[in-house]
Each structure stands twice: as C-alpha cells, then as structure tokens.
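Every protein chain but one is kept in place in this view of the complex.
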C-alpha cells in the first residue's frame, strides 16, 4: 500500500494521534515493573502517570499520553501532522525502508517519530514537540527535522516558548546523510529562536542519544530530564567496545549527566507539569 | 620624603623609565643561570634577550628591557607615567606602605608596577602595558588598575589593539579591598574593548598569579606565555597547604597550563616579537 | 534558645550566664510553682540589651567570627525566606555542577529574578558536600551561564556572597580558576540587566568578586569583604597567622569601613547579635534592601545599566597624580 493510499484509508479512522486515551502497556489488568519486577495493577500505574508506584520507574510514554499529562485539556492543536518519510535512498536491510515506514505508521498510529503542535500549559501558550520512541526508536530523519524546524518557526511567529520532549536513539540511518543534516537544521532553527529571546525548554526522556542529544535535545535554555533516563552521545555498547572496559555505575543516566553539568533539573514525571508551569511563568512575567 | 618632594627630585634625574639600556642582572661580567647553574657571559645573555643560551631559562625583564626588545626603536611614548600609589589605609606591617612605595620607586626607577604607553611593533600601532616584577612583586593596586584602564580607554579612542605583558604575584594587600576592585575595573575596561572588536593580546610572564591572572591576564583574544612561567590563581604553597599533598610536576607552568586549555601559544622570547607582529598583521589586515 | 546558647562565640560568653538564668526562670515558671513570666520577659530584655552592647563595640576580628558563624544563614536559607517559586538550575554545561555555588530562577514579590550565591553548610558533613562554600571554576561558569539567561530574558540578577574564597585545589587550577573568574568579571560588566550583589557572610577575595559586580553592592552589618583572609594577610605580611586581628583591622574589611571607602553602597542591618539569631528578620531586612535598590535600576535602559556598572567600578582606586 502506498503512502497515499494509506492516507486515504487512514482518514476514515481518526484524525489525530493524540486522542488515544489508553496507555500503551502490554498486559491487561496487571503489569510487571521492568525495574523492581513487582506486579502493578494497570489502573494504578495509569493513575500514577505510568510511574511505578513501588520504585518510581518511569515507563515510556507515547506522544499521546504525554500530551494528556502535560497540556491543558483539549488545548493541543497538532500542526504538520501529515508529513511522511520517504525511502529516497531505496534503502534495504532486512526490509526496505519503505516497508518499515508503512509498518511503523500502522503500528504506532503516528505519521512519524514526533508530534508537534500548539498547546497551553497552565493557560500559557507553548509550541510543543513530543517524540515517540515507538516509531522506529524515535529516530530522527527528514520528517522529525522538518517538523521541529517548522514548530520553531511557528513559535517565532507566535512569540511562543518551545518545549520539546525527546526520546530517541539518534539519527535514522535509512536516510543516510540526510538524517545527519537534520541536526544542523534543528539546531539552526533553535539559534534563530535564541537570537529572538524566545525560551526553549528541552525535556530529555529515556533514551536521548546520538544525533538527537547532539542537536536540539541539549540546547535548552533549561535542560530537564526524567529520572534515570539514558542520555548521551555514543551508546554504552559503542563506548565499551571502544575503550574495552566496564562503564561506571549510573553512567549516562540523568542524575550522572546532571552531576557532570549538562542537565539543570532532573524531574520526576509527577512534578513535571508543575515545574514546566513555573518556568513558563518565570519567562512570561516581568 | 613625601611623594611630592620625591617627584621634584626625580624630575632632575630622568623623565622616563624606558630609557635604561642596561639589563638588570646582578654581577658584572659573568652571571650564573638560576636554572642550569652554568656561568654565562653577561654580554651573551643580553645579546640573547636575557634567555640563557645553554638551557633557555628566561630571566625576568624590567619593563624598560621589554620595551626595547618588543617595540620599534624609539616608538614607545609613555602615558600616565606619574600616577603614584598612596597609603590611604595607613597600612603598616614591618614597614608602612608609604615607606614601601617610596623605597620601591627609588630602587626600581619606576613609579609603580606597570609602564603603559603607545608604541609600534613592525610599524603597527599598539597600546602597550608592561608590568615590572621589581616593583613590589608586580602587585596590582590602584595605580596598576588605573593605568591599565586608561590604556584600554586610549586604545578605544585610537582604535589600537592592546598588548599587556603581565608579571605579578597578584593584588597589593596594602591597599586592602581597593586592590581587589582593580580586577573588576581592568576586566570591565577589557569588556568594552571587546564589545568594540579591538584585539587584546595578553602575554603572561613569570609569574602571573592571583588577582592579575584572575582578571586582565587571562582575558586575551590570544593568551600567550613565555616558557616555564608560573601561571595560576592560587600560589603553589597555598594549594599544598590546602590539599596536603604534593603538586604534580610542571604544575602551573606555561606548558602545563597550555595543555589544560588556557594558553594559545607558549612562545620563546626570541620568537615573541615575530609572533606578535604576525598576530597584529592578521588582526589589522582584511 | 538552646541553639543560640550552644553557638555563642568567645566574646559572647557573658551572655551564657544570662541564658542559664533564663532557662531556670522558665523551668520554675513552667513547673507552675509561681508565675515568673514578668521575670522571663525582663531577662530576655537583659539578654537583648547585652547583645546590643556587644554588637556596638565589636572588633573587626569579632565581626569576622560572626560572619563565619556556623549557624549564619546561607544563600539557600535566604532564598527560602525571601523569594518564592525557586527552581535550582544545575551545571555549567561543560564539566560539572558545583554544589558550592547555587543558581536558579525565582520570584521576588512577583518579579522574575535570577538568584545565585555561594553555599556553605551548617554541619561538617554539609560543609564537605558544599566544599565549605569554596567554588570551583565550574561554579563560576554555571553562574555565567545563568547570568546570560537573565540577560536573554531581561530579568534582574541577585547574588549572595558568602565564601572564604575560590577553591585553591589542583583540579580548580587545571580547569582554569583564574580564567573562570576573570571571564565573569568581564561579562558581569557588560550585563544589560539590573544586578544586585549582597555580601551576606564572608566576601573572600576573587571568589567573592566572581559573582559580585552588581550595580549595587550591599553588605550585611556583620559581614566582611576582603582581598585576602585576615589569617592569610597576617601570615604573609606579619609572618604569623595569629596576628589576624591586626590584619583584620589594617585591611578595613567590615561593612562600615567599606562604606566609607565607597566600595559598597549600603549596609543592611542585622538582628541583634547577628543574622543567625533571627534569620527571618534578617531576610526581611535583605528583602527590603533589594526591593529598594532594584526599583531605580528597573527604570534604566540596557545601555544605562552597563554604563552605571562601568562607572561604578571604573571610579574605584585611590592614588596621587602629578
């Protein structure tokens, strides 16, 4: 099925990704925590913003879940939804990139690894970008880069602050060099935002690595991170192979990265909305 | 003898510090190198810019010697020569500060620990400041701060680049807090220079520590240093007392400080004039 | 009260006896044997009077002791007492996060501000974690990063100064302690936003000045500000650290001296006996002083603010000229 046909069929389904309300956790009534291995009642987990009530492990969120958790009810208006990746290199490993794109779209109920739009948080307007790891590991290709650049340009137009939640393994290899260029494109857009003194808050979630961390994710006026998220440039396996020694405990985790000066605030998901509001108010008011 | 009387008597002697031609080395025909302990014929040492011909140890220079070595012949015009320190705190340790000032003036043939002026190097105009360690250890009090600030302000007026040779143990304690304020004053003046895109080259010579290194000396567009000069914030003895362990070899020496990212060019005195000329030309020409 | 009693300084020993009597009176009173409330009140008054008497004739080295008092309120104490909506910002985005120098956003009476200050501990453990308030280069670089946020978003800066000095360690030297402080001085001079610095405890040399180039520089009544510690000065110039008293006197390091020298703009009163006897009261005094001094600065343009700061520090220096 070509992307275009897919679009037609899709239309009949639902317009936006963010209307989904169900949290995306395998299992039904009970779920086992990845960290403490304890059984949690799914309802409790959802009520707790998908943070384990026993050990505070932060489960990954879909973009839709994040939007519900963070924005004022019904305030989110998606922009540039229907930009779709293209297999312009005819790139094939075990599958063709074209097939991967299609499969990811159908599986994730998203068009690519980021959802962007305008929203309100505590009644303050924001330009919001939220990556979704479930779409090809949150990898950044042309679509992610383009949507971020457009989001920032819209923020410039609307004089709104920008918040981007990242969750990404890095560049999308199937787009070759073009994925690398998205680092330049998104960072340049942030440069323009900065020159115009519009605030940018980056929120890094598990994981934020590679080309994503080495571009827009690290460039916040304020860099926030969820606890225990993997944050770094090179992946831990690459580093271990290079240096042929074990990595120190906690290496590349939010708290460790904060100690090394790269993160302003490591923030539990349950305080995230409040802290974002505080920052927005601080920027907004005299 | 009050400063004012001293000025009168001084006038009869000679107008400027920089006319001295004799190098200020103890002994007559022969001198013993502080580093390699070998005997050097004084004439040879002078011909070699007071660098030991055997081990390249750089002897300290007086401001007058530095001017002769660096500037185009007869191009140096001193400014603000007769600003003299004042014992405004009535500060007395084993001697009063007033006595120290007077003694230093008479001994050093200088009015304070820096000589400033306009000059040419390879026919390019520069605003030049040269500290002299022989005046109270090159310590920075109100006079040093004021002369540097005025030098920079003159450079702004003349649109000339600034070069300052530092050689200083730091702030002049006998002026209490006022010596600390000279760090603010000189750095603020350099901020203004920078805002106006006028170049500043700092040349650190042995020693450059304390309040001098923590203000104008570290702020060059280009930071140069003579080899093996002691360069740091805290003195080595203070550090040893604080941490109660030995310092690593080479610690706080030019080459070590360069490896740690603070110095652009460690430059043998015999190449200094040429390198300064290259920098000045690079800044000056399109 | 117990705390205050425990933390009496040497020269405050006469107070100890009064505190003991006060305790007795209270005990008797609370046992219900007789009503001693009048006597308790009188004794409290006596204590306050003696504290006041002691404050008036403090020698510089006694002021040094108060400035260094282990119970003296710290930056984070004042942040909690006089600001709201504080969020601490961490890290220099280069090397590390320095716990000896804290920075953050906050609100002062509804005004968004950037706040920063040296951070000491109140226990040995805390002090070790905070490196006794002695910042490393990454502390100064964090401060600079945060000052630039203030500038980008046009918010005033408040800095609290309380440090024995910048840390003199191997790593600090290697990572450019001198460079970090020097760069801050240059950049502070060019800030386009109102900037108020308050010496709340020890103003230790370059380490203090490194966040201290406010348009207004205020000092708490019993704080000090000095180019070198009295002990350091004594050991260099008098070759005897024990002669710190002389050095403290000679260098003019108290708020009163510095106001006379024109190096600071205003002295902020402290509660009787020092800020640690009543941190809430001290915070109130500080808050009023900030608000009062900030107001005219908020009316200035970016250029005027830079010029104001430049002229302030440009003037500093005393010399003779022929």
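Going by the order they are written in, the chains are A, B and C; count residues from 1 in each one.
Basically, a contact is a pair of C-beta atoms (placed from the backbone, for glycine too) under 8 Å apart; a residue touches a chain by one contact, two chains touch by 3 or more.
Note that the structure is a prediction, hence the values are computed from the model and not measured.
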{"item": "Residues of chain A (touch criterion as defined above) contacting the omitted chain", "value": "3-4, 7, 82-86, 88-89, 91-94, 141-143, 145-146, 149, 171, 173-185, 187-192, 194-195, 209-211, 213-219, 231-234, 238-239, 242-243, 247-248, 251-252, 260-262"}
{"item": "Touch residues of chain B, complete complex, unshown partner", "value": "194, 197, 199, 221-223, 258-265, 275, 278-279, 281-283, 285-286"}
{"item": "Sites on chain C contacted by the missing partner chain, in the whole complex", "value": "93-95, 141, 175-176, 179, 183"}
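One rule holds in what follows: only the chains that are shown with their structure count from here on.
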{"item": "Any chain in contact with chain B as well as chain C", "value": "none"}
{"item": "Geometric centre: closest chain by C-alpha means", "value": "C"}
{"item": "Centroid distance [mean C-alpha coordinates] between chain C and chain A, Å", "value": "42"}
{"item": "Averaged-CA centre spacing for the pair chain B and chain A, given as whole angstrom", "value": "54"}
{"item": "Chain A residues counted as touching two or more neighbouring chains", "value": "none"}
{"item": "Multi-chain contact sites of chain C, meaning residues that touch two or more partners", "value": "none"}
